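For this depiction, one protein chain was excluded, whereas all remaining protein chains were kept in their positions.
And then chain A:
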Amino acid sequence: MASFLSLLRRFYLTVYNWTLFAGWFQVLYLVLKTLNESSHENVYNAAEKPLLLAQTAAVLEILHGLVGLVRSPVTATLPQISSRLFVTWGILWSFPETRSHVLVSSLLISWSITEIIRYSFFGLKEAFGFAPSWLLWLRYSTFIVLYPTGITSEVGLIYIALKYIKESEKYCIRMPNKWNFSFDYFYASILVLGIYVPGSPHLYGYMLAQRKKALSKSKRE
């Protein structure tokens, strides 16, 4: 029974990882195609569907961590996924005025390349039990460039959206109400920007440490 369950787990995770790989590959393809054929303003519209699907599906990864299907700690995946979902749904989807900005292109390129490498790495590991060393190297090296570009794009887009957030009063809860609660999306977004300040170096440092561990381990093997 136990080995059946572990086989099932492997099968499920293989399907999951390769499906998301396909989704992000589609995102990258559409982004590059649009940049080639027209201009950066249309990038979001071209890639919207696979982007929303692939990014939102990543919520499952929190579940995987919680039930113990995968080893990654929830404390590492949660901030990463929250910031991604915030930018995807809370900024780009909610405020169309941001979609034509060139930072959308840099954002989607950074995200999709990172995810393509990550999902193929895990997809191979779950399916075949190992991944080629060049893929391991990619997984633990591309972040060195892609994290700064991605984070800059995220921060930039949030900052650009601030004006529209304030004007539209979207997602705001005002007083008075029965539950004496209020929420201001504008100030919440500024708070999020604030979190990026300590959060980004912390995450980057964590990845550098992971890189050292992973690459030295593979050298010894």
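The working rule: contacts are C-beta pairs under 8 Å (C-beta built on N, C-alpha and C of every residue); 3 or more make two chains touch, one makes a residue touch a chain; residues count from 1.
As a convention for this text, contacts and distances are computed from a predicted model.
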Exercise. What name does the UniProt record list for the absent chain among "Corticotropin-releasing factor domain-containing protein", "Very-long-chain enoyl-CoA reductase", "Two-component response regulator ARR11-like isoform X1" or "histidine kinase"?
Worked result: "Very-long-chain enoyl-CoA reductase"
Exercise. Which of these, A:3, A:36 or A:180, touches the one chain of the complex that we don't see?
Worked result: A:180
Exercise. For chain A, which residues touch the unseen chain?
Worked result: 175-182
